[in-house]
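Excluded from the complex is one protein chain; the other protein chains are retained at their positions.
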Amino acid sequence: MAAARYNAMELMICAAAQMLEDGRSVTVGTGAPCAAAMLAQRTTAPNLLIFFEAGGVAPLLPTMPISVGDSRTFYRGLMATSMADVMETCQRGMMDYAFLGGAQIDAFGNLNSTMIGQNYARPKVRFPGSGGANDLASLCWRVIVLTNHDRRRFVEKVDFITTPGYLSGPGAREAAGLPPGCGPYRVITDLAVMGFDESSKRMKVLSLHPGVDRKQVEERTGFPLLWADPIDETSPPSDEALRILREEVDPHRYLIGRC
Amino acid sequence: MAAARYNAMELMICAAAQMLEDGRSVTVGTGAPCAAAMLAQRTTAPNLLIFFEAGGVAPLLPTMPISVGDSRTFYRGLMATSMADVMETCQRGMMDYAFLGGAQIDAFGNLNSTMIGQNYARPKVRFPGSGGANDLASLCWRVIVLTNHDRRRFVEKVDFITTPGYLSGPGAREAAGLPPGCGPYRVITDLAVMGFDESSKRMKVLSLHPGVDRKQVEERTGFPLLWADPIDETSPPSDEALRILREEVDPHRYLIGRC
Amino acid sequence: MTFPAATGRLFSDPSANAAREFFRTKPRALRDKVMSVADAVRDLVRDGDYLAIGGFGADRIPTAAVHEIVRQRKQNLSFAGHTATHDFQILCAGNLTGRGQTLARVDVAYIVGLEARGLSPHARRVMESGTVECTEWTNYTLAVRLKAAAMGLPFLPCRSMLGTDTFRHSAAKIITCPFTGETLLALPALYPDVAIIHVHEADRFGNCRIRGTTVADLDLARAAKRVIITCERLIPNEEIRREPSLTAIPFFCVDAVCEVPFGSYPGNMPGEYFSDEEHLQLWLKMEEDEEQYRQFLHHYLFEPKDFNDYLQRCGGLERLRRLRAQELLLHQGR
Partner (left out) sequence: MTFPAATGRLFSDPSANAAREFFRTKPRALRDKVMSVADAVRDLVRDGDYLAIGGFGADRIPTAAVHEIVRQRKQNLSFAGHTATHDFQILCAGNLTGRGQTLARVDVAYIVGLEARGLSPHARRVMESGTVECTEWTNYTLAVRLKAAAMGLPFLPCRSMLGTDTFRHSAAKIITCPFTGETLLALPALYPDVAIIHVHEADRFGNCRIRGTTVADLDLARAAKRVIITCERLIPNEEIRREPSLTAIPFFCVDAVCEVPFGSYPGNMPGEYFSDEEHLQLWLKMEEDEEQYRQFLHHYLFEPKDFNDYLQRCGGLERLRRLRAQELLLHQGR
């Protein structure tokens, strides 16, 4: 049985790693996105160019960073620069991928990491806010969201659009003045891989992880999903990818030990 | 007789040096302005902060630079930075003085260093253009012009306003959107020191150099001048200032040997 | 198509002309600016000020000065919260803990969290209490606001934040490029009253060197009206003059220089020491219970007579030696 060979976090990281094309650029944060980029570099994308938003460029990461600005993010890097320099590299159109997460996500891929509640001045729960997420989602070509799949998170309407997905639907990003041609690309959860429908810009399930069925996904999603036809099964991680992930990328099982 | 003790260039440099208050900042170019700033630092303004527009900050000048961007401009300096950083220090309001020159100057202190002629597309004489002059005159608090006094240069109307003086007169700078409170401060020539009348913003003779009379100045000026009443005599350079200028600032007499 | 205007309040004056008048008065002379952190905070951080902190959350932060702001009961501050993590957590110790109200207004890009370490329970209590007024931004847009000020401008354009609630709760505006017709976000310049930045090396006049990422600090030092530098090491002016290309912040932006070895502890200082994750976890844990947190603050923040005393209470030189080994990967056999 598949579950014996890898856990959900391992599958998510491996699936994310496979999406990153070689010779392209990505801005990552800490945790699973960083692990995915490190894994990609060691497998299918040796020439993946990794940025951290606080200014670290192309480090040879000795361990996973704890902060997006700590010294690991430019350890033996090719440049240690400013946050503006990295963000402006994105704004110029040189950043292909960004990884993001959030407390809530809706069918258009809009993300909330600011607050729960309806009164901005008196939030029920205050979250950190955008950080660099809004900037990256505005300026990078393709956003990949890595998140757990549950009904509290996948909601019909986010309490606060911190970070733009497709906003209210087709054409809305461009109408708002955001650079054209960008937007959410994939959402990878512990159940499935989703993309966005070309014409409606709504979330669409592309593949179910091995052993997951359609009903499970629907039950844990707070809005109607579109479904690719036929639905693929997410490729399970190769033995080699798992070995590299476990031995080189996350040897202390900080991430992959959580499941 | 005075002429035996110093020449006109020496007087101009010494007069300019005396205008620079201690503890203030100045952007200088090559030549006489640089000599004036170096002399000021060695006499009355030891804490004068010297900038060069290409990025040199507070050098210990071993010799006079040949270019505003050569390595002398940051020799043992406190910072070697970008042109934008220096210009933005001006734009923030941190630059007290700038020295400029030009092929033509009018009664409002407007400078031409772009062209002679009336047809922009086919100039009779093409000069270099603004360089950083327009920026410095727009952004620094006080502009000091160092130039030879002749009728071809001091004209009723410059062929091209490269660099703003008081433009068309009182209020014109502010109406054009330039930062308020700035403008030409002094014009130092081989004949006299001029300022600008508070209300009309027209050039006004403040002092005549020793041995120069009013008629000489009028003959060599192409527009009506205002005159302070009474007219001072420009303070002749002290022996100490002359010694420092000759021995330390310009020992090879690159500048002071020209007269 | 029109968009609703942003409704957030602007906590500082973006006028370039007003800033010019201030910067005209700032001294340019080389003078000795070395003083204690206590004196620097006493003289240069004023009640009601707009405060900004350098570094990135728990990386290269001026911990000693942030402690001192809370210890000296500075009140009613506005704050620039660009990935503010441990620094924000410390400032929040001046709210809802019987110390009055240190933070009154926050420009938010990232607050209450400590990145991968989790959320701060006390910072959340403060921010969910409704007693601190907020306006929303993003990490880059706050950086652009500082860049506008560093450039001596009242505003700068950028291309993010459009179309979102982050924009709606900001104080930005929408403009059209006069050349291309492209829609742009206009960001008001942010000229903080006071900035505090921790650097690797400074001379006594305030010429500073930074190793590693500079985050937004080159612009911050130029944008702020008053600047306090804390540094790992004072170095001779002669060393600055040996290699002027390495000067990141020039002395004429700086008002005070405080030598604070290990001054970013428990945060990371590139090339010097790694962050003390155990201490940061302890801090988060202690915040869970308010009374317990007061005792924690008493021991670690209010009782220590200075920053060295705080370091001693956190394990002293032996702890710092281990963090240095971790930073340099010596524990990996390198």
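A, B and C label the chains in the order they appear, each numbered from 1.
Definition applied: a residue touches a chain if its C-beta (ideal position, glycine included) is under 8 Å from a C-beta of that chain, and two chains touch if they have at least 3 such contacts.
It should be emphasised that the depicted structure is a prediction, and the values quoted were computed from it without experimental measurement.
A.B. asks: Can you pull out the displayed chains that the omitted chain is in contact with?
C.D. replies: Result for the missing chain's touching partners among shown chains: A, B, C.
A.B. asks: Out of B:91, B:221 or B:234, which is the one that touches the chain we can't see?
C.D. replies: B:91
A.B. asks: Tell me which of B:62, B:211 or B:257 is the one touching the absent chain.
C.D. replies: Missing-chain contact among the listed residues: B:62.
A.B. asks: I'm checking contacts with the chain that's been left out. Which of A:47, A:118 or A:238 qualifies?
C.D. replies: Spelled out, the listed residue whose C-beta touches the missing chain is A:47.
A.B. asks: Please output the residues of chain C touching the missing chain, sorted low to high.
C.D. replies: Chain C touches the missing chain through residues 10, 14-17, 151-159, 173, 175, 177-180, 182, 184, 186, 188-189, 210-212, 244-245.
A.B. asks: Tell me which stretches of chain B touch the chain missing from the display.
C.D. replies: On the chain B side, contact with the omitted chain comes from 29-31, 52-56, 62, 66-71, 73-74, 80-84, 87, 91, 110, 114, 120-135, 138-139, 160-164, 167, 172-173, 175-179.
A.B. asks: Against the chain that's been left off, what residues of chain A make contact? List them.
C.D. replies: 22-25, 47, 49, 57, 59-60, 74, 76-81, 84, 88-94, 96, 139, 141, 179-181
Basically, only the chains that are shown with their structure count from here on.
A.B. asks: Counting C-beta pairs in contact, which chain pair ranks first?
C.D. replies: Comparing chain pairs, contacts are most numerous for A-C.
A.B. asks: Can you give the whole-Å distance between the Cα centres of chain B and chain C?
C.D. replies: 41
A.B. asks: Need the CA-centroid distance for the pair chain A / chain B, whole Å please.
C.D. replies: The separation of the two C-alpha centroids amounts to 58 Å.
A.B. asks: Show the residues in chain C shared as contacts by 2 or more other chains, in ascending order.
C.D. replies: Residues of chain C never touch two or more of the other chains.
A.B. asks: Can you tell me which residues of chain B touch two or more of the remaining chains?
C.D. replies: In chain B, no residue touches two or more other chains.
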